[in-house]
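Apart from one protein chain that is not included, each protein chain of the complex appears where it belongs.
Moving on, here comes subunit A:
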Amino acid sequence: MGIAETYSRGREFAIERPFALVLGVIAAVLLGDLLLGLATGQTQFADIGTLVWDGLMRGLVIGLAGIGLSMTYSILNFANFAHGDYITAGAFSGWATTYLIAGLGRADIGALLLVGAGGSVYGGTIGIGMLSTPLAVVAGIVVAGAFAIALSLGVDRFIFKPVRNEDGITLLITSIGVAFALRYLMQFVFGSDVRGTTAQPPSIGLYLIDGTVFIDAHDITLLVIASGLMIGVHLLLQRTKLGKAMRAMADNQDLALITGIPTERVVRSTWIIGGGLTGIAGYMFILWKGTLGFNDGWLLLLLIFAAVILGGIGSIYGAITGGLVIGLTASMAVLWIPSAFARAAAFVVMIVILLVKPSGLFSGRSTA
């Protein structure tokens, strides 16, 4: 009787939600494979720890960079494809500052300002790092944020604002145009080579069962700054008058106008906050991975879009959560598949989550 009931219930479940069943089977197979690898010593716990840590860091970068994208989406109803190049622009401006401060007197100023274009000067040679040149890094972070703010305000004022009342496709294509223009302008100025930006930062090894997980100073810097900014945005949105007005506007722009919320000023604040976070995310991304190229932001943008869509586009909490999911997936996928497919795996996870929850994890919560 008991078995028959369990069986029939199982059959009902399989018929009603075949998709969930398939997912469950796949998850079980992956987990089994992982356990088998651990049991036979083919996979080490420390490897997993390293990948989780790496994924967490990647997720923080994606999440931080995704907040700005999500904000402009929810308040201006527009998916800004130039966002990735705001990230790169923030990174170049910040790193030019860092190079200049760290390398002043030791290298040609022009070469420093161009972030060592054409191999004229190397970040590693100047010894750039959070612990070795803290002032240069902090100044770089500030400049990256400030420059991205100025850039997003300028682009909004002169390019997006005139077409803001056109339909969504016009804005979208305009933003793609801005993206290309920015990207190749940066390639023209800074060159197309990928340069190393930091000296090897000191790290600590954490013992984990069968090996060591290394955590370096730049990981910690990223963790502190990204989580600090995320908490800051949360408090801003929940506690301040401006934050509440931003959420109100994301909810219902017409009503916001009727209640006397100065909508243009809120739009400007959105670009300022979103732009600042984006620029800083760009800088931290480079500090963490140690290399800088003109394509970095654009390549990251696809993962950021995956993250914000996965989280429920328009929600900053969705962007953060989605960023962590995408980051962890992209890193941990190498446990099962060749690393060349890691990015693809992130998108597969996005599609699977959207199939289960079509409007995203934090759907309908807009900025809240």
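Heads up, the rule we're going with is that a residue touches a chain if its C-beta (ideal position, glycine included) is under 8 Å from a C-beta of that chain, and two chains touch if they have at least 3 such contacts; residues count from 1.
Here is the rule we go by: contacts and distances are computed from a predicted model.
Comparing "Gluconate 2-dehydrogenase subunit 3 family protein", "ABC transporter ATP-binding protein", "GMC family oxidoreductase" or "Inner-membrane translocator" against the UniProt entry of the hidden chain yields the protein name "ABC transporter ATP-binding protein". Checked against the full complex, the candidates A:Ile261, A:Ala333 or A:Leu361 give a single residue touching the omitted chain, namely A:Ile261. Screening A:Ala136, A:Met230 or A:Ala245 for touch with the missing chain picks out A:Ala245. Counting the whole complex, the residues of subunit A in touch with the unshown chain are 241, 244-245, 247-248, 250-252, 254-262, 364-368.
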